[in-house]
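Missing here: one protein chain of the complex. Every other protein chain is in place.
So, chain A:
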């Protein structure tokens, strides 16, 4: 009987999440859903995100009321066919709750990312790997200016189901060394290639966001054999414009009040910028060496308020598959950068989306990457 009842539990968005708030239900009790339909909004200390139904069925119960904070894995709702009697559902809920033990350690599955610090050319590089049990070409994720590997918190877990996924902190960012050399895409790409060697990666799919996109392009230019495909998310290097209000504001703002409007430029839905997100960036910026590193990168890449490293030509010479994903309301790097690209390049533009589609439209972006990598290109 219970096979026809599917528990919906508090999801785990990213490594750090131990609990989440059921912000709101997007599906009423009694509605029929397909797998992948968004059924609720889940709010964590870092982000609010839509939660997709894991299966098809009728949403029979909303066990968690809106506004309730629950540990990861706790029961929030019940999916079942319409003909499953209420008594069975009640019995299922009480059995589930009796046996549920909150697991803060996050050791729920073997897809759990592992984080470690790797030595790469005298730099400490903080790396987070997941899905190492999968064969096939791994996916390497490169974040952008001022970001870190947690920018992929919605991406890495979803793509790990079928693939080894490696995210890392660029030099100058996150928990990696703060020495950025001249801060150019060339210098970062050299470090990324060295990291690939240390991790013994002969061939990787590369997804790069923003400045990470330019680094990915540079990597494809200098190491075409290493790069199996390119997914460029709102990448630098394809246009010339850059919001210096953002770049300078990010470097200068050191209090929550002044940083919040700067970070809000990253997203179309401004409510996505949470207190916790702002706090974690303030904490990052307090680390020794971060401000000089960011200033070097800005000076090298965005001197005179324009992008200094045009990389469009890489798309003419690089022979692997390329897709470009971009939010139409990007306030940092204009979506115009996705225009007039070679025909072979797949371009997806997301409406009502800012500079971080991998957070703002994570289900769509995850699907796009998955389909792209699975469609015979890997």
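Keep this in mind: contacts are C-beta pairs under 8 Å (C-beta built on N, C-alpha and C of every residue); 3 or more make two chains touch, one makes a residue touch a chain; residues count from 1.
Throughout what follows, contacts and distances are computed from a predicted model.
Engineer: Any idea which of "Branched-chain amino acid ABC transporter permease", "Alpha-ketoacid dehydrogenase subunit beta", "Cytochrome c" or "Tat pathway signal protein" UniProt assigns to the chain that's been left out?
Structural biologist: Looking only at the record, the undisplayed chain corresponds to "Alpha-ketoacid dehydrogenase subunit beta".
Engineer: Can you tell me which of A:56, A:287 or A:308 touches the chain that was removed from the display?
Structural biologist: A:287
Engineer: Determine which one of A:175, A:197, A:252 or A:269 touches the chain that has been left out.
Structural biologist: Touching the chain that is not displayed is residue A:175.
Engineer: Applying the definition given at the start, please give the residues of chain A touching the unseen chain.
Structural biologist: 175, 178, 254-256, 275, 283, 286-288
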